[in-house]
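A quick write-up on the structure given underneath.
Of the protein chains in this complex, one is absent; all others appear in place.
In this document, chain identifiers A and B correspond to the written order of the chains, with residue numbering beginning at 1 in each.
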Amino acid sequence: MPLVRIDVNHGRTAEQLQRLSRGIHDAILAEYAIPERDYFHILTEHPQGQIVAQDAGLGFERTPDVVMIQIFTQGGRSQAAKQSLFAAIADRLAELDVAGEDVFIGYVENAAGDWSFGFGRAQYVTGELAVPRK
Amino acid sequence: MPLVRIDVNHGRTAEQLQRLSRGIHDAILAEYAIPERDYFHILTEHPQGQIVAQDAGLGFERTPDVVMIQIFTQGGRSQAAKQSLFAAIADRLAELDVAGEDVFIGYVENAAGDWSFGFGRAQYVTGELAVPRK
Partner (left out) sequence: MPLVRIDVNHGRTAEQLQRLSRGIHDAILAEYAIPERDYFHILTEHPQGQIVAQDAGLGFERTPDVVMIQIFTQGGRSQAAKQSLFAAIADRLAELDVAGEDVFIGYVENAAGDWSFGFGRAQYVTGELAVPRK
């Protein structure tokens, strides 16, 4: 169920983009114990200048390699679980040479009943899918 | 008020995209009884490979025609109402030859006061617009 929007500047190859997405998914799999095929990403490339991502006052500079990640998923997980996820995402992206400075994450919660994976059915409500533990 | 983000792969004509959007809007009109002109969609086309949408373990395959739908609207509607909406969207898209396998929906709730339709005014709070019944 997480739906992940990933926004980046133009400049990566298709294979690099695919690895970026895969790295984020692997972090979610490892931390949230969701099914392997619970994989829903929307990646959008932007011309330079259309992503603005400063440092919120933390005192660092980002590069054009910045990766803007927005995660939509069911609520209920603990703050600690979210923080583990954020760290795992940064770790996986570090393996792909994305600097810690370039990993921005926002998280938005909804409910299991807010998802339909196909056929207009809400599979967490119908029981076709088990709701992931929180 | 629903703001609907629709993400698809490149490959449909402008007319097909317009019908897709219209079908989703017609489903919302029919199910939620909102005003006809309460129509706010943002459609984005993507190069192949930039939308990842597996099956969450349900056991089916999607096609490149997959339609990723994200609905932002006021909270308060019942689970049954949401499920009717999901089904209606899939039904309308089926009429446009979008397979049930290719309809992904995520739903995010906010409040009526979280919307401004123009002029920097929150028209559901000022009373310029009636808040849709839930």
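What to note about this one:
The definition used in the following text is that contacts are C-beta pairs under 8 Å (C-beta built on N, C-alpha and C of every residue); 3 or more make two chains touch, one makes a residue touch a chain.
In this text the structure is predicted, and so the values were computed from the model without any measurement.
Across B:N9, B:Q83 or B:Q123, the residue that sits in touch with the chain not pictured is B:Q123.
Mapped onto subunit A, the interface with the missing chain covers residues 7, 44, 46-47, 49-58, 60, 62, 68, 70, 79, 82-83, 86-91, 100-109.
Where subunit B meets the chain that is not shown, the touching residues are 1, 3, 14, 17-18, 21, 25, 35-45, 72, 108, 110, 113-123, 125, 128-129.
Criterion: only the chains that are shown with their structure count from here on.
Rotating subunit A by 120 degrees superposes its CA atoms on those of subunit B, with the angle stated to the nearest 5.
Averaging C-alpha coordinates per chain places the centre of subunit A 21 Å away from that of subunit B.
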